[in-house]
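Missing here is one protein chain; the remaining ones are kept as they sit in the complex.
Note that the chains take the letters A and B in the order they are written out, and that residue 1 is the start of every chain.
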Amino acid sequence: MITRRIDSGLRRAHLALVPMALVALVCYLGATLWSLRISLSSSRSFPVSDFVGLAQYRRLFSNERWLHSLGNLATYGLLFVAACLIIGWLLAILIEREVRMGGALRLVFLYPYAMSFIATGLVWQWLLNPGLGIQEAVRRWGFSQFRFDWLVDQDHALYTIVIATVWQASGLVMTILLAGMRGIDADIWRAARIDAVPAWRLHLWVIAPMLAAPFATATLLLLTGVAKLYDAVVAMTQGGPGTASEVPTKFIMDHLFGRANIALASAGATVLVLSALIVMMPLIYARARSSRRPA
Amino acid sequence: MSGAGGERPSVPRRWYTDPARLGLLALLLSAALCFLLPLYVMSLTSFKSMEEIRNTSLFALPPQLSFAAWQAAWSSACTGVACNGISAGFWNSVLIVIPSTLIAVGLGALNGYALAFWRLRGAGVLFAVLMIGAFLPIQVMMLPLVRLLAPLHLVGTLTGIIIVHVIFSMPVMTLIFRNYYAALPRELFLAARLDGAGFLYAFLRLMLPMSLPMLAVAAIMQATGVWNDYLLGLVFAGREHLPMTVQLNNLVNTTTGTREYNVDMAATLLTALVPLLIYALAGRWFVRGIAAGSLKA
Partner (left out) sequence: MTALTVEQLSVQLGGRRVIERLDLQVESGEFLVLLGASGCGKSTLLHTVAGLQAPHAGRVLIDGVDRTWSDPGERNVGMVFQSYALYPTLSVEGNLGFGLRARGVARGEVRERVRRVAQLLQLDALLERKPAQLSGGQRQRVAIGRALVREAGLLLLDEPLSNLDAGLRATLRRELKLLHQRLGATMIHVTHDQVEALTLATRLAVMQDGRIRQLGTPDEVYRRPANRFVAGFIGSPAMNFIEGKIARVGAALQLCATGLRVDLPAQLFSAALPLDGESLVLGLRPEQIHLASAAGVSSGQGASDGRGANIGAGRVTLIEPLGSHEVVWIELECGTVAALNHQGQRYHCGDGVSLAADLETVSLFDATTGERR
């Protein structure tokens, strides 16, 4: 009787996981492989099943716009991840020390994360508007030579996106690190107080190294955001001025739909995925291994 | 050394006289102000008239509170072809969010339960594929998905966008429920099996009721994520079901003629209102969601 029950239970379990299997194999794995296949063809508006080898990739890497977008993403990624980690860490340290108002202040730093990228991009587009935003406001205060027109400046437009997205994501890093700090033995804080060790020293030399896992998780999530950067660019600069803030995802989307060159777009997508995997794999592997080791 | 006491008596340190504490508080408050600035400016702008916007500073309070921009944003602003305001987008978003949240959370719980308690061969590999897929940019799967759903007449429909949201939220939902169930004592499950409970019975009667807080957290994360989505809605929702975020972008960035910044800001606030409200009411659950999603068992 029990044996039959177990069998039927297992069968039902397998059945229940069919949607997950479908999604994983068809939607994730299958779609990625299909994209790869298209990138090896000469498809334009519709998929064509010929085989042109790596021609699309060659075209991709001689495309100015694509190369520029890759460079932009690298610059953006570096600045974004570094700024979020540092600001998030500093906020976590300050909040951890502030016992009374820490709880309320935490919510202030995390609320931007609840906003969509579109809303974030739009509000910062407004704030950084040269004629009506911060530049104008400061000029009205008397600093008539003040310049903050990065939004329309070719050399600085990318940084405006950094500002907007760092504002949105720093709270996330802070939350992850605070959760990690809560897992630290309470006596360590007390021992440091008895030893008269100043808080910043303790955080730098003892606490931060102990937070290696939350830091890795936060970095992983941030890197995911970097690879997927799209909405904020669309909302803030549409990739402009010119191609100053062009990013790979926008390139891909434009070529998938607007410019009707799906093979080129798929090649771009494949390159993006590979780069993302190469950068993130070490982190993913380290996290998987450390979670299997007993704490 | 004097008898009992020493040179000076010890006094408690009050927070308002402790320089270190005051410095800390000052730093935190200035940072908080910086973070609140965009929200502040957004709200102010939405209550001003265009005249006031051009003539007063960004940070100045509106001389008189005007709801005209809000009304325009809701019912008469132009979002692409139609000029019916962003309200249509609001209801579309609602229609998209509710079913996709229910389905995604339910499936996630079921998946997490099956993975945590039932040792199934190959499930680990499938799960790994799912998790890696979660890190990939959506663009790589976009076209194949369109090609997959088109013959089923699902592209541009409400059902289609809901299915797409369920697909892309499955990794995170499954992960947090799997971690949650893995942390529960396995003995409970074994006892239920010995008592004769089957797969679904143990899930519906035992595990699901035990995971109510997690269901709440997952629902909040999912609802917020779906509401805030732009790209999937743009590609899969179809013109009649465009979510609020897409309508918002259309409203702000594709206007011909003069831009009405107050309407833009009002529309942005309206779009951000639902998630911000959820956050205001259930901020702590948000934090739990982040903690749950960042743990990898």
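Here, a residue touches a chain if its C-beta (ideal position, glycine included) is under 8 Å from a C-beta of that chain, and two chains touch if they have at least 3 such contacts.
Owing to the predicted nature of the structure, the values given are computational and were not obtained by experimental measurement.
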item	value
Residue of A:101, A:132 or A:206 touching the missing chain in the full complex	A:206
Given A:71, A:103 or A:198, the one touching the chain that is not displayed	A:198
Chain A residues that touch the omitted chain in the full complex	185, 187-188, 190-191, 193-198, 201, 205-206, 209-210
Touching residues on chain B - with respect to the absent chain	1, 4-13
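Convention: only the chains that are shown with their structure count from here on.
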item	value
Chain A residues touching chain B - in the complex, by the definition given at the top	2, 5-6, 8-10, 12-14, 16-17, 19-21, 23-32, 34-35, 38, 47, 91, 94-95, 97-98, 100-101, 105-119, 122-124, 126-127, 132-134, 136-137, 140-141, 167, 171-172, 175-176, 179, 214, 217-218, 220-221, 224, 227-228, 230-231, 234-235, 238, 249, 252-253, 256-257, 262, 265-266, 269-270, 272-273, 276-277, 280, 284, 287-288, 291
Contact set on chain B toward chain A in their complex	15, 24-25, 27-28, 31-32, 35-39, 41-42, 45, 53-54, 57-59, 107, 110-111, 114-115, 118, 120, 123, 126-127, 129-130, 132-145, 147-148, 167, 170, 174, 193-194, 196, 198-200, 224, 227-231, 235, 245, 248-249, 252-253, 261, 264-265, 268, 271-272, 275-276, 278-279, 283, 286-287, 290-291, 294-297
